[in-house]
Each structure stands twice: as structure tokens, then as C-alpha cells.
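What follows is an incomplete set of chains from the complex, kept in their original frame.
Chain IDs A, B and C follow the sequence of writing; residue 1 opens each chain.
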Amino acid sequence: MHGWLGRYGTCMAGIILFVFFALCAPNFLSVLNLSNIVKQISFMALLGLGFSMALLVSELDLSFANICSLCAVCVGWLVHTGHDPALAVFVGVLVGTGAGLLNGFLVTGLRIPSLIATLATASVANGLSFMVTDGVAFVGQWDSRFLWLGRGAVFGVPTLIIWLLAANLVAWFMLKQTRLGFRMLAVGEASEAARLAGVNVRTIKVIGLALSGLAAGIAAVLMTSSLASAAPNSAADLMLTAIAAVLLGMTMFEPGRANVPGTLVGAIIIGMLGNGLVLMGVEYYFQDILLGVIIVASVALSSSVLKKAAFSL
Amino acid sequence: MAHILELRNLTKHYGAVQALRGVDVDVHEGEVLAICGDNGAGKSTLIKVVSGAHAMTSGELRLHDQPRRWSSPHDALSNGVATIYQDLALAPRLSVWQNVFIGAELRHNLLPGLSVLDKTAMRSRTRHYLQRLNQDMDDVDRPVSDFSGGQRQAIAIARALRWQARIVVMDEPTAALGVRETARVLALIHQLKREGVTVMLISHNMEDVVQVADRIVILKAGRVAAQGVARGVAASDLAQAIITGKWPSMIGATVPA
Amino acid sequence: TKLAIIGFQMSSETHARVVNAAKAKAESMGWDVQVLNSKGDMSTHINQLETVLLTQPDGIIIAMGKPLQSGDQYRKASEAGIPLVTVMSGTSPDALVDIAVNEYSAGAQAALYLLDHLNYRGNILTQRFEGNAGTRIRGKILDVVLSENPAVKVIGSHTMARTASWRDDVQAGMNALLLKNQGKVDGIWASFDAQAYIIDDILRQQGASKGKPVLVSIDGGAETYRRIADPASLLMATVMIPFEKMGEKAVDVIDSIAVGKASRDTVAHGPYIYMDAELVDASNVEQYVKKD
């Protein structure tokens, strides 16, 4: 589990994949394409980051995608009806965080298992999104300052990349260097031990779930701005891919535990796969098949080291 | 002697099971109070109530003559009551120093207003505590699951020490320890006592009990069956007393208030 | 020569029909075809467009795209001189042309057929789907028609809430509605044919017979014509949307411009090329059954 291959096997598989695409997929290495990949994965990576915050405190948040969609239509509605983009951004982030706090209350206050609580929140958020929009997406002309958030660039670096890196750095610093992060880790690893050591487990769990909501809100703002549209189920398909990124990340760096760099690398691997296979002209259904095969192969690489370690299951 | 802790008519039900049926115990400031009894007598339950891990069903707990109701272990800890649990309550995948410092992290200021974890300090303090227990675990970064049963018990004891509490509650702290390590823990209890710390000790080892305890309380089926001063009591008498639930008669059942 | 075909949501059958027909036609003309599926997800769609542009194809066809939301990518295509044709997507200044049918008239045809057969009075159930522009327009046109004909009352309506397991959803919803309104239903309107198949099956299991109630929908296709021709089925009419033909037409347009070097204006005058939508019922179904 703690050998080199266990920690970096998946990562190495990612690098192999990168080299493969660099050799076989035309234009893969172009700056434009590489920055495209990072832009493309940014929502997945942000949502995954949020999911991993909740997972770290041992709660599964299945609502983040629907919360993200709800935030997106709220932002879309506000910008579209001519409100100040700053207000729209604020409301979007607020709705996300609020939904996360609600999850936290359901889990710690009403003691509903997080899987059920977040499925319920997801259902409600989905209904609300359709109610706000009547099923129609907000499209059309958008305030240009708002669009800059997701489409602009600073010194040639796309804003999406900047937000993504900033969010990852903050999350990483929080987890590794601050007391809050340490306690999140402790609660996730052994909540009863943490409670007996005087940690307020409920508060920490609420924070983990609220951070997931916050990430959904931020992703919603950036997504709306970047796509210049807000639909009631815009983030639905990101749910499984974001979770996949987190799980893939859990096979790297700190095996068995959600972690910030792992989630980012996981998202990059998934994004790279989609991109490289399209560049290589692979049929659309083969992409799904290959995605599955490659995930299995890379994780098997990192876990093959486990097989050697005795025969514990 | 002043009572630092008084338990009055304490009861605790687990569903239909009555683990404590009205327990009165006084703990004197600075003493080592041993709590003995058969398996299932209610010893761990009693100390879980004292440590805030479980809420009592009814009764009263007075600390320094103030009635208290812990709503979590945090309350007890911040009022100076630290506990070593029988099942150790460690996080197996976290490292030794992380386990020792959960809930009482050391920090230093990175910027004004932004304090970050002081891992160096936590590592070195952890080593220090373990050395006091005669355990040489140099690599405090290894996860707890890598250590043997006795080593884990030492980690749990180190964890309780870092609180520098006024009352230390120990639930069978030496059960998994070897001969030498047990001796160290007994010496540690003596030292804590010298420093004025009050110790509540649960142990099935009668030799250990008569060696360090000032007073002994014997629980039986959730009630205080007998209690008395430890001085002059032989280990075998104590074993007999636990079975019969009667204080060894030749000593005289002194029940100091 | 390389052609990229992007279906917005291949699990939606109509998207797949356009794409499959275009692919077959293009391959028969010697194109090298890559098909992509955006799985109904906007950001995936945009990513795929961006990526496809990097492979510098000689043409791009998008089935049921969203030009408003992927305008930037359309512009990049047009700047790179790559001909881009959309099918049933709406207009874009940067697409060559959109191949479309007039959903408004298709919707009106179906609505009027239904009301005709009810003699402009009676109770109907509607099975809607709001998640797609075409089916939404059909529903709105129905509402307009109904607002002018108050003797026809909508006594129950079910809106499809799921998009993948929608068959199950429609079955559940319609079962409930039919039950609630047992014996009172004179007509049923479904927003697309595959919904009507489910409703048809329910009605048949309940022992209903053709015309009672009147069941109409929109889309067309072999299975639809088979049912219209089948005396045991309750499906009476559809408005045929020529998905296959639209896909083939898109390939023709691309081919004439990319290979034949024709100019844009010889292809179409306005932003749309409209294909005929035709009402199919018992009177003319024979020719369609044969044709497919």
C-alpha cells in the first residue's frame, strides 16, 4: 500500500497515456489542445474537489451535480434579468454553500445517512432547477464582465486554469497545514476516536459538506460563464465523471484516501482520455469502452503491488 | 481531603440493559482511586460517564463542588478530565503523532492571524511522551496499525498525557503491556500523583492496584459493593473481595467520606 | 477527406437516426467519418467541438446542436474554413446552413388531425417533453390550437421527467392517467412517436381498439408506419420528420462545398434548408411502409 508503485502507479499510467497520445494523436501536444484539456476538466476537477472534501469527513455527497445545476440556473437567471454579475456570482456561491449546509444539517442534526440525505437534496435541487427554468436553458447575450470569469485570460493564461489551480492550492493548504484540515482528516479516519479526543465531530462534518456545496457553487458560476448558458441539468453528467476522478485520485499519493493532488490528476487523466481518443478519431462507443479498460489498467498497475503484500484482503 | 469529583446516584441504561444502578463515588483531590470489579460490572461505563463519552441516564456529577453535565468528551477535557479508554480509541491509519495530538493540535503563527500546524513540535513532543513510557518508537510517522498491541496502548497513554489534565482516568492501561512497560506506567502514576494529579484507575491486575492505589472501590453488577483504603490490603484479599463483594474484614471497612 | 459528425445525444433515437444516415451516406461517398456523442451534455459538446477542430476535418455535421451556446466554436470553424452544417439546431451566423423541418407546422398538423378526429370536442390526455426544443414547440402549438377550441379539454397531462429511462417514466405516468380518467378519454397526444408506442401498448393491453381513443404523435419511422397500418394498434397518425433524409442532405451540402467547391449561395438562400414534414395516416401509410 505504501510502496512507490502503490502511491504513484496510477500517476505513472497517466504519464504513459500522455506519452502515447503525444505520439499517436495529432495535435495533442499543441499548447491550444493542452490548455483545452485543462479548461475542459476544470468543472469536473472543481466538483471532484468538493466531493473529496465531503468524502474526507466520511460523508458521500451525491447532490453536488444537481446543486451545481441549480446554482447555474440561479446565476443564469440573475445575469439574464440584468442584475449585477457580482450579485449573481455571490448568489450562486451562496446557494451552493447553503445547500451544502442543509446537507450538513440533515446528516448531523437529523442523523440521516449522508447517502440518503444528499440523494434527497439532489432530487429537490433538480426539481427547483426545472421550476426556475421551465426546462429551458438560459442562453443569449451575457454581460461581458461575467463572461470574463470563465473565458478570459490573464497574461495569456485562461482564467479557468487560474481558478482551478487557486482552488486546489487553497484546499491543499487547508488540509495539510491548518487545524481544520487536520480535524477533517481525523474525523474521516475515525470519527469516534476524534470525538473522544474532544473534536466536535458534527461541526467538522457540516464543514466538509458545506465545502462540497461551495465548490458546486463556484463550479456553477464558472460553468455558466464559460458555456454562456445555464440549463437545469447542465452538471448532471459531471456527477459520475467527477466521482470517478476522485476515486482514481484515491489510488494515488495517499492511497485509500481522497486527496487534492490525486483528484486533480484523476480529472486530468479522464479529460486526457476523452480528448486524445477524439483526436485519434476513435468511434464514440469505443471511447467509453477504452475509458473503462484504461481506468482498470491504470489502477491495477498501482494495486498490483498490493498482491505481493501477504494475502490479506 | 477535598473532593475533586463526586458521583451521586449515577445510573446508566443501554436500552434494556442497566449497566449502572445508582453509584455513589467520591474522588479525593490528588489521590489514586482504583475501581475494581468483575467483567461487566460497569467499570468502563462509569468512567465513560465521567469522561463525557456517554451521557448518564440519571444522577449527578459534581466537579469541584459544581454540578456538571458533559454534553461531549470535549466538555470533560476542557474541564481537566482526560481519559485512556479500554479500547484505546485510536485512528489506525493515522500516524502516531497525529493520534497523540488530535483535538489538541500545536500550532504556530505563519502570518498574523494565520496559524498553521506545528508538526515538528508535535513529533518531538510525541517522542518525548513515548520515552517516558519506555517505548522506543522512533518513527512517529508510521500509522498506528503498524504497531503491536502493547505499543498501541502506550500511544493511547501518551495521548492522555498531552492534555496535562487535573484528573486522569485510566481504563486498564496496562492490560497489553509487558513487565517492564507496566512498571513504567505504575511509576508514571506515582509521578502524576506527586504532581498533584488525581488518577482514577481501572485494572484487573490486583498486584498493580495494591501497589499504586490510595483507595479502592469495588463495583458489582452496577453498584458499589464495597470500598476502603488500600494500604495494607494484599492482592489476594482484594481478589477475594471482588468475588464476595465484601471488603476484607480483617482490615476494617473504613469508608472515609 | 475527413468528416466529423457530432450527435448531441445519441441515446435519443432521432439524433442517432440523423447521424447514422449521414454516416452511411458519407462513407458511401468515400468520406472518412468520425462519429461523436456529446451525451446530451453541453460542456462535453463544446469540448468535443474544440477537439474536433484541432483535427482539422474537411467538414463537420452537428445533429441537434445548440448554436447559441457553442457559437464560439462555430466561429472558429468558419474562421478555419471548415464547412459546418447543422441539423435541426436553429441558425447560426457561422454555420453554413441548418437543415430543418418546420416544427411549428408539424405541431399544428398533428394537433389539428387530433381535433379533427374528435370533431372538436371531447377529453384528451397529453404526454409532453419539455427538455427538447422540437417537442416543446409541438406542445406549445397544441396549446395554441386548444386555446381556440375550448370544447376539447385536457383532463390529464404527464411530463416526462427522465431522459434515459423515459420509457419507464412514460409507462408509469400514462398508466396512472388512463386509470384516473377511465372511460373518459377520447384522444391522446404524444410529443414524439416513441412515447406513443408505449401508450399504444398500454391501451392495447387494456383492450382498447383503434380510434377509441385517438392517438397521434410526431416523428415517423418504420415502426410508426407499421403501427399505423396495423389494425390492432391505436396509433392513427404521425407527422413524418425525415431524419434520415436530413442527415443525407447535410452530407450532400458538405460534399458539394468541400469537394465540389460550390459556393455557399448555390446551396441555400436563407439560413435554413427546410425538408418536408408530411402527415401520415391510414390513407397514405402504404407508400411509407413500402418505402422503408
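Please note the rule applied: contacts are C-beta pairs under 8 Å (C-beta built on N, C-alpha and C of every residue); 3 or more make two chains touch, one makes a residue touch a chain.
These numbers come from a predicted model, not from an experiment.
S.K.: Suppose a student sees one copy of each chain kind; what stoichiometry should they report for the whole complex in this file?
M.R.: Copy numbers over the entire complex come out as A x2, B x2, C x1.
Simple rule for what comes next: only the chains that are shown with their structure count from here on.
S.K.: Taking the mean of the CA coordinates per chain, how far is chain B from chain C in Å?
M.R.: Taking the average C-alpha coordinate of chain B and of chain C, the gap between them is 74 Å.
S.K.: Distance between chain A and chain B based on Cα centroids, please, to the nearest Å.
M.R.: Chain centres of chain A and chain B, defined by C-alpha means, are spaced 44 Å apart.
S.K.: Can you work out the whole-Å distance between the CA centroids of chain A and chain C?
M.R.: Between these chains, centre-to-centre, one finds 34 Å.
S.K.: On chain C, where are the residues touching two or more other chains?
M.R.: Chain C, residues with two or more chain partners: not present.
S.K.: Which residues of chain A touch chain C once you look at their complex with the stated criterion?
M.R.: For this pair, the touching residues of chain A are 26-27, 30, 32-33, 36, 40, 43, 130, 134-137, 139-140, 223, 226-229, 231, 233-234, 236-238, 274-275, 278-279, 281-285.
S.K.: How about chain A: which of its residues touch chain B in the complex?
M.R.: 177-179, 182-183, 185-186, 189-190, 192-200, 256-257
S.K.: Note which residues of chain B are touching chain A in the complex, please.
M.R.: Residues in contact with chain A: 51, 53, 72-74, 77-78, 83, 85, 89-94, 98-99, 102-105, 107, 110, 115-117, 159.
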